[in-house]
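Missing here is one protein chain; the remaining ones are kept as they sit in the complex.
Showing chain A:
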Amino acid sequence: MSGFNLMEDKLTNAQIAWRAAQDLEDGSYVNLGIGFPEMIAKFQPEGREVTYHTENGVLGFGKAPAPGEEDWDLINAGKKAITLNPGASFFHHADSFSMVRGGHLDLAVLGAYQVAQNGDLANWRVGSKGVPAVGGAMDLVHGAKRVAVVTDHVTKDGGPKLVETCTFPLTGVGCVTRVYTSLAVIDIADGRFVLREKLPGISMAALQAVTGATLHTEGEVGDLVVLEDI
């Protein structure tokens, strides 16, 4: 596709987060993974009530406190200081992960190194070097009604992150239901990537060329439209 520069014209992380936020459902319970996924809360659409869960035992937390106002006994799973919204609650870790695995969350959003067409996710380690750390990632991929991923469409070297089979160590098997990337919105259904939206500037052929497995379509592919100035 002439005129589309993959590295310059792709969405920023903020724009990907904004797009993912448009799918937050009113009245839902949501866990946003540490780092990039946390940004989604900033773009929660007005008029929708969302209750955020964090693994270390808080439901209903709000924005970060002002600098200097932190109480370090009140943190999220990323060890960042948080505040409480009215109606918040505390609970111990076993109850917290009962909320996760027990099917009580509506949505969990995670980052990814690789997502496979069957929904396998690799997001916790890339090799055998260094200190391994898993945290709650392997739990969070089980139980939520929807498990979404936010990610760049390609690696820093331009290689595909959406693949036929993950080559990095798995976090979970067949768990991801939707992927929001820097180029497209893709569902995972029946072991296939189903393209729902793509940036209007990129051709199907160009998008397929940077995707490691076949992109299927069911009906019309929508335009991935986001705010420009975020």
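Assume contacts are C-beta pairs under 8 Å (C-beta built on N, C-alpha and C of every residue); 3 or more make two chains touch, one makes a residue touch a chain; residues count from 1.
Here, contacts and distances are computed from a predicted model.
Q: Just by its UniProt name, which of "ABC transporter domain-containing protein", "3-oxoadipate CoA-transferase alpha subunit", "ATP synthase subunit a" or "4Fe-4S dicluster domain-containing protein" is the chain not shown in this complex?
A: Of "ABC transporter domain-containing protein", "3-oxoadipate CoA-transferase alpha subunit", "ATP synthase subunit a" or "4Fe-4S dicluster domain-containing protein", the absent chain's UniProt record names it "3-oxoadipate CoA-transferase alpha subunit".
Q: Just name the one of A:33, A:111 or A:136 that touches the chain not displayed here.
A: From the options A:33, A:111 or A:136, the contact with the absent chain belongs to A:136.
Q: Pick out which of A:8, A:46, A:73 or A:190 touches the chain that's been left out of the picture.
A: Result: among the candidates, A:73 touches the missing chain.
Q: Out of A:7, A:126 or A:173, which residue would touch the omitted chain in the full complex?
A: Checking each option in A:7, A:126 or A:173, the one touching the absent chain turns out to be A:173.
Q: Which of A:15, A:96, A:151 or A:211 sits in contact with the chain that's absent?
A: A:96
Q: Can you list, in ascending order, the chain A residues touching the missing chain?
A: Residues in contact with the chain left out: 55-58, 71-75, 77, 79, 90-94, 96-97, 100-101, 120, 130-139, 142-143, 169-173.
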